[in-house]
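Handing you a structure now.
Note that one protein chain of the assembly has been removed; the remaining protein chains are unaltered in position.
Here the chain labels run A and B in written order, and each chain numbers its own residues starting at 1.
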Amino acid sequence: MSETETDFEQNLKNTSDAVAAFQLDDQSFLSSIRNAVRNYPTLVPALVLVVSILVFGFLAPRFLSPGVLSLVLQQVTVIGIVAIAQTLIILTAGIDLSVGAILVLSSFVMGRLAVMTGVPLPLAIAAGMAIGTLMGAFNGFLVAKVKLPPFIVTLGTLSVFTALKLWYSGSESIRNSDIEATAPALLWFGEAAARPYGASITYGGVALILLAGIFWYILQHTAWGRHVHAIGDDPEAAILSGIKTDRTLISVYAVAGLICGFAGWVAIGRVGSISPIAFEEINLATITAVVIGGTSLFGGRGSIPGSVLGALIVGVFTTGLSLAGVDDYWQMFAVGNLVLIAVALDQWLRRASQ
Amino acid sequence: MSNIIDPIQPVLKARGLMKRYGTVVAMNGADLDLYPDEVLGVIGDNGAGKTTLIRAISGATVPDHGFIELDGKTVDFRIPEDARKAGIETVYQNLALAPALSIADNMFLGRELRKPGIMGALFRKLDHKQMETFARDKLSELGLLTIQNINQTIETLSGGQRQGVAVARAAAFGSKVVIMDEPTAALGVKESRRVLDLILDVKSKGMPIILISHNMPHVFEVCDRIHIHRLGRRLCTVDPKTITMSDAVALMTGAMEPPVETATV
Partner (left out) sequence: MKSRIIPSTIGAIALTVLAAGAHAGSHSTAACLITKNNTNPFFVKMKEGAEAKAEAAGIALSSYAGKLDGDAGPQLVAIENCVAMGAKGILITAANDSVVPALKKARAAGILVIALDTPLSDPDAQDMTFATDNFEAGLLIGRWAKATMGAAAKDAKIGMLDINKDNISVDVQRDTGFLVGFGIEVPNLKILGSETDSRVIGHESALGNPEGGVKSVENLLAKNPDMNVVYTINEPAAEGAYQALKKAGKEKGVLIVSVDGGCPGIASVKSGVIGATSQQYPLLMASKGIEAIAAWAKDGTKPSASDGLNFFNTGVNLVTDSPVAGVPSIDSTKGTELCWG
């Protein structure tokens, strides 16, 4: 004997059948804000940036001049480019503490080859970026194949790459006068591309915007980009969907290394010389920019434009507070609070899904 | 008459599957037969090895021994992709949906559509419009009405809605077999009813379904045959029209031995 509907399901006959319908039923104000932020994650950092520029423009009159605003862009150019690399990695629920070391070592490879060994410049630059990619791939290999946690891996490679940097550079800088004499194109990204109304937009700043655009496109409009999100969001779902997670992870870290290598070239133009003791704080600075920009440290959600905005927000706060005559440690205080708020916001967005 | 050995060829045939995890034996010579146009229920107590069996068929687990035949030809699934390519789609117990990605993204995860021409070939551009349209169509086909926003993220959906997406995905891309692992386990009464209707819709489109479930009333309602799994192997198959639920449970838990004529090789 078979049974169709059981007795307790009899009253279902009278109820609506449309349970699996996708209706936006929860219309509370807070929920609509939450949905807006979920769908347009770049909204929050964009708003924060605009508001903070206006606020500091009010508090420190010189702040709103084109010169000062373009200065902020200049100061965060290298951080912003490396933040693009860091975003890719954090989207996979990873993290990279070795980005600064990759950057400096790559710039030394370019510098030593072009300036001190007379290698033709395009070759030297390519070599520097290739070394960066290799270092990134090494990180990726340890994370994907040996299955070590990214934090531990990059903590270790930070020391390894730093030691290599010191050995390769001999702890000596490559001076500006030498670079200008033998390979001035290394300095190109520091030069002004345009000077509208007293502002100064460097080629480095242009590179940052272009690179951000390229990677925004890649993450949104290519399969690789969707896979990067999926791996960080739900690794099991990614595997079961047929995504080659190991290969994708390694490629993410390798691409990040390539970006850091490129950033090494931009950095030469920014600083004017190649120094083994520069950019030691950039690791944390990029993570700060990425988090403030709305990318979740737990992976799966975030955006490249967000990270660039995050870098700009930190720049606006530090320069704004400085011009307003506020003591330095309040800059640290402010940035720290921005990070806490950003992380709390991310948690609030996630909690709704539980 | 209970079970007659059917002269029709099974769509899916598994024999002697073995899988060990260290000292734990998850599959101990498991068999399975799935015939065309049927819903095969797979029931078994916790730890009987149902999920491992299903993962072996869907390519998520590679058995140590044994073979699987699809439409009479032996297949060797090393990764889930292999099974998908062969036409076997699976709705896993945890749904395998990425919460932060949209419905359309999840439908096409791992098999994204690219724009035609140079945009697709050179710039690798995804055809979002096409994927969204397809997703909306598939969801409508299965009667999942009023999709407000196909770009909603999975995490904004209720359990039943997510189940709907997972089922729609399997139904849309499956061509030979659809497997569903505990599709109503976390759902309420109304939503479970919906999923059962979805299962019958998929069956009516001509695809056989393997349904694993703990819910006896649901199993007895939609399944044509029931495969009882016990201690890593198939105990027997029974006809829900000729056996009671309590007897099925008794067989499943070992309280009752299968009578000779209902036991199958």
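Going forward, a residue touches a chain if its C-beta (ideal position, glycine included) is under 8 Å from a C-beta of that chain, and two chains touch if they have at least 3 such contacts.
Everything numeric in this text was worked out from a predicted model, so none of it was measured.
Engineer: When the whole complex is taken into account, which chains on show are touched by the absent chain?
Structural biologist: A
Engineer: Looking at the whole complex, which of A:Ser32, A:Thr117 or A:Ser177 touches the chain that is not displayed?
Structural biologist: Touches the omitted chain: A:Ser177.
Engineer: In the whole complex, not just what's shown, which of A:Leu71, A:Ile218 or A:Leu345 touches the removed chain?
Structural biologist: A:Leu71
Engineer: Can you list where chain A touches the absent chain?
Structural biologist: Residues of chain A in contact with the hidden chain: 62, 67-68, 71, 74-75, 166, 171-173, 175-177, 190, 192, 200, 267, 270-273, 275-281, 319, 322-323, 328-329.
In this section, only the chains that are shown with their structure count from here on.
Engineer: Distance from the CA centroid of chain A to that of chain B, rounded to the nearest Å?
Structural biologist: Their C-alpha centroids are separated by 40 Å.
Engineer: Taking the touch rule as given, give the residues of chain A at its contact with chain B in the complex, in rising order.
Structural biologist: Of all residues in chain A, those touching chain B are 1-6, 8-9, 12, 15, 17-24, 35, 38-39, 221-224, 226-227, 229-230, 233-234, 236-243, 300-301, 350, 352-353.
Engineer: Provide the residue numbers of chain B that touch chain A in the complex, in ascending order.
Structural biologist: Touching chain A: residues 60, 79-81, 84, 90, 92, 94-101, 105-106, 109-112, 114, 123-126, 128, 139, 143-149, 151-153, 155-157, 160-161, 163-164, 189-191, 193-194, 217, 220-221, 240-241, 244-245 of chain B.
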